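A short write-up of the structure that comes next.
The excerpt is restricted to a subset of chains, each kept in its original location.
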Amino acid sequence: MSVEMTKGKAVHIVVNATFERQLIKLLKQAEVTGYTQLDARGFGYSGEQDGHSEGETNVLFIVLVTTEKAQQIEESLVSYINRGYPIVSYMTDADVLTTNKYRKPTI
Amino acid sequence: MGLDSLLIPAVLFFALGVFAKLINSDLKFPEGMTKGIGIYLLLAIGLKGGIALSGADFGLAISSIIWGIILGFGLPLIGYFILRFRNKISKFDAAAIAAHYGSVSAATFLTAVAFLEVSGVTYESYPIIMMVIMESPAIIFGLVIAAMVRKQMAAGDANAAEVKTEWGPLLKEAFTNGSVVVLIGAMIIGTIASPEALEKVMPFTQEIFMGVLCLFLLDMGMEAAKKAHTLKSAGVTLVSFGIIMPLVGGTVGIIVGISALGFSVGGAFLLAILSASASYIAVPPVMRYGVPEANSSYYLTLSLGITFPFNVVVGIPLFYQMTTMYAAL
């Protein structure tokens, strides 16, 4: 037998650690059922983020959602990017394992 | 005396850190080590202040607090105008940077304390209270100015709603900031805890303190050197501000310390250092989140890359001399 997977999107969002709380708020507003966070460093328009202090640390969020919700989340980020927050986001197709007695994660 | 300040281990380790980065060494503190040491230093100095306070003069404590607030709002205001003077720095950048200079650098303060102790100069505990007090007003200053600038711009802007500032959370930052909480909390604990119980924590908070500070400054030296790399991107105006502002702040601090608060040379000198120093731990994250329009790479380059080394190497001996002379007038 083979498990059937649910097609969805893995939305990746890189933000500065100081924006972490705010992003979680946005994700809860978008009613995601869960997310995964990874501490990261990086480089971009706003220079190098070497993780030395909180303000210089990035956080990578991975959120498994439906294509619609993915779109909705990306939209919610735009205004913040325009206000100057260093936010980079991209999404990839993802086959999510939902064959389990809880049918989770609900994407 | 000037030379002496450079013979303090803490200062020498700062120099070592700078040197390590200059020769591009792979020396690197593990993630979180400096943050942890930072919490320890704040906790220890807070306790020290609290213990000293329990035996302090109430009236003088109150006036110290009031002057702390005045300086906390006054210094960034001066800084803001200096920055905006030739209209080369955007209002947002000016507000964010000024906030850093209104606030203080605990490490600079501690190095100054080490300098006094080695030189055998006594000092009052009031500057420690003022250090706690001076963290917050500058943060509020920066956030308020930025919000005002936003409103101003929004005036001629269609989607103004978008830039609406959420005052609550922003101002909260000024008082719930981690550094402020540890510092003020430890100070209160130092005041109310039973003396015999405090005795038992001294070996950790007092005896090993100066040694831990060396480790902290070693890392700060590396960071300062890293930031210095980005100097050119900052430009002449900002770089010179990083030298001028501490001179202005230090002078103001001496005058307030001697003339307004009647501190001893040691106490007034510490107040000068507080006024001259710029925050690079507490304030940057707040400005990052609260004033996203400002260029974040400027803050640390200025406060850590220029002003901190300037204060440690030039400021400490210089302000000590100035305080002695002013007090002698």
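By written order: A and B. Residues from 1 in each chain.
In this section, a residue touches a chain if its C-beta (ideal position, glycine included) is under 8 Å from a C-beta of that chain, and two chains touch if they have at least 3 such contacts.
Remember, predicted model here, so these are calculated numbers, not experimental data.
Only one copy of each distinct protein chain is drawn here, but the full complex in this file has the composition A x3, B x3.
As a working rule, only the chains that are shown with their structure count from here on.
Taken in their complex, chain B has these residues touching chain A: 31, 34-35, 162-163, 223, 226, 230, 280-281, 284-286, 288-289, 292-297, 300. The touching residues of chain A, counted against chain B in their complex, run 16-19, 22, 46-47, 50-56, 79-80, 82-86.
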